[in-house]
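Complex shown without one protein chain; remaining protein chains in place.
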Amino acid sequence: MNLMEFQGKELFARVGIPVPRSQHCHTPDEAASFVAKNPGKWVVKAQVLMGGRGKAGKIKFATTADEARAVTAEIMATPMPPNRQNPNGEPIHSVLVEECLEIDKEAYCAITIDRTSKKPVVMVSRFGGMDIEEVSEKHPESIAKKAIDTAAGFWPFAGRELAFASELDAGFRKQLPAIVGGIYDLFFRYGAKLVEINPLALTKDGRVIASDAKVELDDDGLYKNKEFAEWQKALPLDEDESLATASGLGIRNFRRFPGTVGTMANGAGLAMATMDAVKNANGEIANFLDVGGGANAERVRKCYELVVNHTNAKVFFVNIFGGITRGDEVAKGIVEALNTTTSRKIPLVIRLTGTNEEEGRRILTQAGMTTVATMDEGAARAVELAKA
Amino acid sequence: MNLMEFQGKELFARVGIPVPRSQHCHTPDEAASFVAKNPGKWVVKAQVLMGGRGKAGKIKFATTADEARAVTAEIMATPMPPNRQNPNGEPIHSVLVEECLEIDKEAYCAITIDRTSKKPVVMVSRFGGMDIEEVSEKHPESIAKKAIDTAAGFWPFAGRELAFASELDAGFRKQLPAIVGGIYDLFFRYGAKLVEINPLALTKDGRVIASDAKVELDDDGLYKNKEFAEWQKALPLDEDESLATASGLGIRNFRRFPGTVGTMANGAGLAMATMDAVKNANGEIANFLDVGGGANAERVRKCYELVVNHTNAKVFFVNIFGGITRGDEVAKGIVEALNTTTSRKIPLVIRLTGTNEEEGRRILTQAGMTTVATMDEGAARAVELAKA
Amino acid sequence: MSIYLDKNSKVIVQGITGGEGSYHTARMLSYGTNVVGGVTPGKGGQKSEHGLPVFDTVKQAVEATGATHTCIFVPPPFAADALFEAHDAGITLAVCITEGLPVHDVLRVVGATPGMQIIGPNCPGLISPGKATIGIMPGHIFKEGNIGVISRSGTLTYEVVDLLTRSGFGQSTCVGIGGDPIIGTVFVDCLRAFANDAQTEAIVLCGEIGGSDEEDAAAFIKEHLAGKPVIAFIGGRNAPPGKSLGHAGAIISGNFGTAQSKIAAFQAAGVPVADRPSEVPRLLAQRLGVTV
Partner (left out) sequence: MSIYLDKNSKVIVQGITGGEGSYHTARMLSYGTNVVGGVTPGKGGQKSEHGLPVFDTVKQAVEATGATHTCIFVPPPFAADALFEAHDAGITLAVCITEGLPVHDVLRVVGATPGMQIIGPNCPGLISPGKATIGIMPGHIFKEGNIGVISRSGTLTYEVVDLLTRSGFGQSTCVGIGGDPIIGTVFVDCLRAFANDAQTEAIVLCGEIGGSDEEDAAAFIKEHLAGKPVIAFIGGRNAPPGKSLGHAGAIISGNFGTAQSKIAAFQAAGVPVADRPSEVPRLLAQRLGVTV
């Protein structure tokens, strides 16, 4: 689960990472009333998950209540425009009215998980305020990395090493160990997969403050913090994610593509291999779908309806490796699913392997479905049908 | 630093260990007013560091406000009587008015540090409510111990193992991992050397509650929690500890005995060896005193005055191994100290070794002090003078 | 021989009285696995439905049975605890079937359980065909032989193994290492074990997009595995870009875990990469100089 800036900064505050003074506002009036009570220079930032707010004109300044009302209204009037990351854009439901920092220097600081060392790794760069991918391309040597030993936990020396290795401005140096300690603490306490402070600001009066906050939480660990259930409900899902959860699938088990060959397989690896097989047969994929373990009738029906109603599929290629489940049971589930659905019918190509596979194929053939013996054969047949 | 029951229970509550409802009261009226507002059966317990409150009549019951006032007044009227642990007794400044638990079973649960494994060790016994030393003598097999790996941290299995290994009543079993997790958490979060729950009560209505709380904090770690400075001020020191701190020594650097040979040495090991040397010479020791590093004139004067004014010493045996400090410097310090003190004079026997030891001895002899070459010789001479 | 597991390995099941645990214990026993007992707190002293002794703690189970291997079927919130318990009791190999462990629990476990080989979490387990299996793999598709198989995916492993078996290639040991971001045993661990295994003559490695385990494996093969042919397959060449670790994660690992990067790494290490699973047996036959 990705958090919005105001949520990320709330967690920052809890672990002692300095953040600018701010107020989360849902309406222009709320913003105006806050600025009226708190004179000063403020920045109004749209609260969305998408990046590119600045370029989209969704970050504006205000020094009076009227200005605050006006820019908030302007920001919230239109959704975030689509970009490559999110082709649907994103509606804006709130803004963060925040102390306008007088920034002297900007740095980058993040923690994430390194698969290879199996440890949390902290990254620091003296190039803040720009996309870290860009920094990584243009100034790869500027990025200092440090794996943290989870058995020892975080100790300040790691922050000092990062400050010196990344040649951060000396103004950052004293505070960096505490900032890194804070993101390490947040990382474990709240189960984050990524915590990114970009930019980490050194202000003209010498404070080191998290000017932005990007936090991605581990979905598998959300249950440990009850409050996250509320946050999750309030966050936008993209359309594929919404469709997946509405069909009872995991959030990452379904994704659409522009092609015409619908697919379904059990297990992410086999589902990916199934897509590859369709590609190898010169077909275009309509979707990725991992039905998970236990392909029972109800589950199969929902997946069928999901693909038929929400993708461009002209054919539905089902690729099940029975494993422990018996092939005849799976076959019965498929037949029952197809008999009970009220959605329009498209041709099915079914590849079914596992215990009692022959018996399963017999059941399917009797129900008038196309069965094939191998994944490659199924892919070829599905592509043929899609092009027919 | 040892904590009183109400302080220990405050920490228990913070880490989620269930404690009885209670009110800490400083006067009989406070206790009465609390009971008036909260009808029920209450127990009133003197808040002192000494053990043996029950036998001393310092734990009483009350069901009405008048009873609460009366028993509180009675408890606070006289100090805790002396015992072997504290020959001076202890004044009573407050009581804890606490929910009277309907106890079904009592167990014992504690965490402390094991020097050998260099780990925190949790101990659980199904014999609660009695001194653990007694349990250890009578039912040694009933005490289950489990070292906790600090790299892994606490995980519930350790609590389960302890519950099963100690054959605790099944009513304790489900809650024990959380209780153990709580004391482990307290142990590290607040820097405790000992956390003891005795008894850990299983109530008739199935709750598992810490009925008493004994917490010893590590003095070296107190700085990490600012609030402890306040607690420390409020806690009673025994007389030797008060004298030690008043003389600028560490709390454990001075202790008195009934004998007549006063001692001072640098380093705890040498100070103990000095006492042993006096014993070996058939003398009786007046005190243990580790002057620490840097025996300068001011420090030596204060120690001299401490021994002369507060022990039965008839002679003062100073045993300094110069090490890095130069012997002549130490000698000058001793002479200066003795010249500036206004306390009564007793004979000194000085053993001084280290760099420039001959020069040092010359300075001391010129000032009319007895110097000796070895510790054994010094001890013999001191004993002789004490008996003179 | 075989790696990690043979006929004599003494196995316990944590969560033996639960639905999954009980079902798969029966399957493991029927395959020939030397399952010696199980653990369910509060049921110590009872017998499982398979007639095996049930213990309250892993420590008791290990003391009573001498078990060295464990198979963990406990719900995600309790799985890290189960792994730490196994480690503390002296277990040397733990297979964690449980799916959905918080990744931070896994980080903690792998960082503080030295000396215990963890397979998974979220994996199908492992099998030394003809000897024993730990986990949930469908034993009937495997056949004893001399090909080592390692895979990040469950059903894809079955697909590949099925093809191998049908082509006459039996397996020494097959390890489903799981596809989670952090896993206890990675390709390199298995390759090192296969390198020292006399029974294993060639290795099939089924990778996936994401992470850099495949690149690490390729580097290891180039350096240390000249003697035994390896065939690779990379799943997900046409899959949506992984969203799970984000950009910072990709920069940490030094690449973006694309299929291209992995294929290039394997080719540079002299490892033929199959275009599709069905190509694996053919490539293997070529490298071994046999006909399928």
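Each chain gets a letter, A, B and C, in the order it is written, and its residues are counted from 1.
Here is the rule we go by: a residue touches a chain if its C-beta (ideal position, glycine included) is under 8 Å from a C-beta of that chain, and two chains touch if they have at least 3 such contacts.
It should be emphasised that the depicted structure is a prediction, and the values quoted were computed from it without experimental measurement.
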item: Neighbouring displayed chains - absent chain, whole complex; value: A, B
item: Hidden-chain contact residue, picked from the options B:48, B:285, B:318 or B:385; value: B:285
item: Residue of B:93, B:119, B:207 or B:302 in touch with the missing chain, whole complex considered; value: B:119
item: Residue in contact with the excluded chain [from A:36, A:152 or A:229]; value: A:152
item: From B:10, B:98 or B:149, residue that would touch the chain that is not displayed; value: B:149
item: Residue numbers in chain B that touch the chain omitted from display; value: 110, 112-116, 118-121, 123, 131-133, 136, 143, 145, 149-151, 187-188, 191, 193-194, 196, 216, 218, 220-221, 223-224, 252, 255, 257, 265-270, 272-273, 275-280, 285, 288, 321-324, 353-355, 374-376
item: Absent chain, residues of chain A that touch it; value: 149, 151-153, 155-158, 160-161, 164, 173
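Everything that follows uses one rule, which is that only the chains that are shown with their structure count from here on.
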item: Chain contact topology (line, ring, star, complete or other); value: complete
item: CA centroid of chain A to CA centroid of chain C, Å; value: 28
item: Interface hub residues of chain A, defined as touching at least two other chains; value: 151
item: Sequence positions of chain C contacting 2 or more other chains; value: 108, 111-112
